[in-house]
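First up is the structure itself, then whatever we jot down about it.
Note that this complex is displayed minus one protein chain, with the remaining chains in position.
And then chain A:
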């Protein structure tokens, strides 16, 4: 099993996300994380899916995704073929703030992005392994809440959805 990033370029069509996710559900495959956003091209959406599957499964999944009428193009990449990030937020009670925490914040280059009477919110961006490591360290500080985004990714290999669209016959 490998960890893959699937980039799906789609029309902005109601229900498209559902059509894509049922491909995974039907095969009993868990989606690690999913992010939907605009793409560089007007009106074209980009869905980023992180999934851990076998090489045969990823081939199969991507072909099934491309079969969806409103999907323009889907690509898949190994971790070393994409630049990717995840953002994590950590809510820490004021009472836990002490010099050892300062050390952790400096060491991770994390930011305090909100301060309230009762708590502060730390923000840290990186790979899942990094945000997870910080999570483990912060747990003893009475961490109140944790939230991590899905992967956002840019592929290193060159490909062009625009070119693909231009080649329409």
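The rule we apply is simple: a residue touches a chain if its C-beta (ideal position, glycine included) is under 8 Å from a C-beta of that chain, and two chains touch if they have at least 3 such contacts; residues count from 1.
The criterion applied here is as follows: contacts and distances are computed from a predicted model.
Per the UniProt record, the chain missing from the shown structure is "Acetolactate synthase", taken from the list "Nitrate reductase", "Acetolactate synthase", "Putative ABC transport system ATP-binding protein" or "Electron transfer flavoprotein subunit beta".
Only one of the listed residues, A:59, A:118 or A:145, touches the absent chain: A:59.
Counting over the whole complex, chain A has residues 10-11, 14-15, 18-19, 22, 26, 59-60, 63-64, 66-67, 69-72, 165, 168-169 touching the chain that is not drawn.
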